[in-house]
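Only one protein chain is missing from this complex, and each of the others stays in its spot.
As written, the chain order gives the labels A and B, with residue 1 at the start of each chain.
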Amino acid sequence: MSTMTLDAAGRTEAAQSELTGGQIAASAEVRKTVGKPFCDTAKLRMRNVNVFYGEAQAIHSVSLDIGRNQVVAMIGPSGCGKSTFLRCLNRMNDTIEGCRVEGELSLDGDPIYGPKVDVVPLRARVGMVFQKPNPFPKSIYENVAYGPKIHGIASRRADLDEIVESSLRRAGLWNEVKDRLDKPGTGLSGGQQQRLCIARAIAVSPEVILMDEPCSALDPIATARIEELIDELRENYTIAIVTHSMQQAARVSQRTAYFHLGRLVEVNDTETVFTNPEHELTEAYITGRFG
Amino acid sequence: MTNLTQAQVRERIEKRLASRHRKEKLFRGLGIASIAFGVLAVVILFSDIISKGSGAFMQTAIQLEIHYDAQVLDIDKVDDESLAWANFSGVIRQALRERFPSVTSRGEKRELYTLVSSGAPFTLRDRLADDPELLGKSEKVWFAADDDVDTFVKSLKDSKEGFRGRTSEQKAGWIEQLLDSGELKKRFNTTFFTNGDSREPEQAGIRAALMGSLFTLLVTLALSFPIGVAAAIYLEEYAPKNRWTDLIEVNINNLAAVPSIVFGLLGLAIFINFFELPRSAPLVGGLVLTLMTLPTIIISSRAALKAVPPSIREAAMGMGASRMQVVFHHVLPLAMPGMLTGAIIGMAQALGETAPLLMIGMVAFIVDVPAGVTDPATVLPVQIFLWADSPERAFVERTSAAIMVLLSVLIVMNASAVLLRKKLERRW
Partner (left out) sequence: MQTPTLFALLLLLILVAYGTGFSRALSAARSLGGLRNLASLPSYYGIFAALWCGLPALILLGAWLIFDDAIIRAMVLNSVADKPETISGQNLLYAQIQNLAAGHMLGEATPRLQEAADHLSQLRSSSNNMQAFMSLILAVGLGAFALLRFSPQLRAREKVEKVLRAILIACACAAIFTTVGILFSVLFESLRFFQSVPVTEFLFGLHWSPQMALRADQVGSSGAFGAVPLFTGTLMVSAIAMFVAVPIGLMAAIYLAEYASKRVRAVAKPILEILAGVPTVVYGFFAALTVAPFIRDLATSVGLEASSESALAAGLVMGIMIIPFVSSLSDDVINAVPQSLRDGALGLGSTHSETVRKVVIPAALPGIVGGVLLAVSRAIGETMIVVMAAGLAANLTANPLESVTTVTVQIVTLLVGDQEFDSPKTLAAFALGLMLFVTTLVLNFIALHVVKKYREQYD
């Protein structure tokens, strides 16, 4: 693992040279993250995270904090490692054969990786919503009740009913589905399915919710509903969201992290990133010169 | 939750973790146990058959000092006619009596004569036919021992007592005497590969069954491969998507799952009763197996055609080739490896099939090696079935050996299919 001094105000050498669109990806070398990758109220702390798929390194020494009750957006061109990074946070990368994660990652000071860490309660604390809505082929009720049931959070039917209702309410879906809870979840529209998946995730009272491009398969109206929802959820949860849409990042997040070729280039308050990016790769990306 | 704090939830989750992880381990263990059961079944099946059958490749033989006495043989010259009725068994009996001069009573003598196979006179006949000069001379000749002797001798290596069966104390004594003097030994069992079926285990071989299987498979291959490929070409390259095509497809898939014995009924009712084709013939067997393997070949040939990318068809069509030319000049050569693989697998299936062939009379006791597709014949699996039914202990050994031969052929066929697929497979 390469050691790297993290200098909040540091700049890469590459940032000094003049670059044009086509050359950027090939020649830019990102050594240090610019901006403000750390914060005081960190819920999730990541230090020097490297991820390998077999021999190939997908993430190069990324360090980042995700603050409590904050929405952090991760943006970058496709293949830049933002989804891979997100999946480290609840160890979903474990399911991929040959994937190896190095570095220090902790949730409220508890390590995420390590021989003694049990992924089951970890994933209950760090929930996840995926790119494509993936409701189970069960009824709407069973979809939401799945988590509480397997974890034994509620044993009585009445408790379960209450959890299902409150989760669906928080996901803004209750009014649409309350009369057809026993209908299959796969029969809902795409946007409703994604909100069902959010309800399913919050039914186990997670502390963090990871969202991997949650709106990429949805139409603009459904997207708007989800974005509203994310904003409401921020009150109770810490949220990390990967998105390919810069507008979305600008709308929903407080902080934005820009990834490029497996490296974290710049992290800053969302407004700063979009109005006054420090790194020219970031600037090039948000101004649409590549991506 | 409205009434549960995150900490409370954490606590409840923690409480059940241990039991959940136990269940996980149990589930995983069940999976491993299932795989282990399957692997164990393979190991037991193969080791059982090999341990039972490997003995059959060796045969016990007895050496006797034979005197070709013209008087005992009751002939004065060697020609076809005299060879046909010469008393060879008399010569053998005489040799046995001379070897064990202490045997005098009739009952004992009769027992003595059962040391060598009842096929021994034929060995002598062949020798004399090869070399007529032997008449009146003496020589030492190895004869196949009787199956009871064979079984007894082979069982000696497992226990000192050995498996007696019908072998008496006295006979066992003779055998040990011969064994000690080196006049009894185990040699490679060529009979097993050169003879047809026989009621006597020591004379029974798989040659006739192997040839029967070969002829049957040739008929099957000659019919099912062209028809199967043609059907696949039509369905994949020409057929319009309509109800008739759907019907054909459903039909093919259903036929692939129809029990094989039903094909036997079809063969009996149509080929034998209606068309009056000869019973027990490889021709009919091949026809029945053709109908049975056709679905397999059609399905795999279609898969092979499907794997040829449409861009190749479009390229050829763009050059002005007709549909037929596109298929026969461009698509078919590329799909051929896949089709051949399917054909080999279909043939392997046909080679192992027994039930439908019982229906069309291939179960008869046939000694002669068939010379053509209309001669009465049996096939290897049916031979195994017939021998498995025989009460003689020596047939158990031969059945297992025949199974070993059958399995080896099947393994070679399947392995060549896998190799062919690996070697000729193209990635587009």
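As a working rule, contacts are C-beta pairs under 8 Å (C-beta built on N, C-alpha and C of every residue); 3 or more make two chains touch, one makes a residue touch a chain.
The structure presented is a predicted model; accordingly, all values stated were derived computationally and were not measured.
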Among the options B:222, B:250 or B:367, the absent chain makes contact with B:250
Where the complex has a chain not shown, which of B:195, B:300 or B:354 is the residue touching it?
B:354
For the chain not shown, which residue from B:268, B:281 or B:331 touches it across the whole complex?
B:268
Where the unshown chain meets subunit B, residue by residue:
13, 20-21, 23-24, 27-28, 30-35, 37-39, 41-42, 45, 48-49, 52, 226-228, 230-231, 233-235, 238-239, 247-248, 250-255, 257-266, 268-270, 273, 275-276, 291, 294-295, 298, 322-324, 348, 351-355, 358-359, 363, 381-382, 384-385, 388-389, 396, 399-400, 403, 406-407, 410, 414
Touching the unshown chain, subunit A contributes residues 90, 92, 95, 97, 119-124, 127-128, 130, 132, 134-138, 146-147, 150-151, 197, 200-201, 204
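Here, only the chains that are shown with their structure count from here on.
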Rounded Å distance, subunit A centre to subunit B centre (Cα mean)
62
Under the definition above, what is the set of subunit B residues touching subunit A in their complex?
1-4, 6, 9-10, 12-17, 20-21
Note which residues of subunit A are touching subunit B in the complex, please.
118, 120-121, 124-125, 150-153, 162-163, 166, 204-205, 207
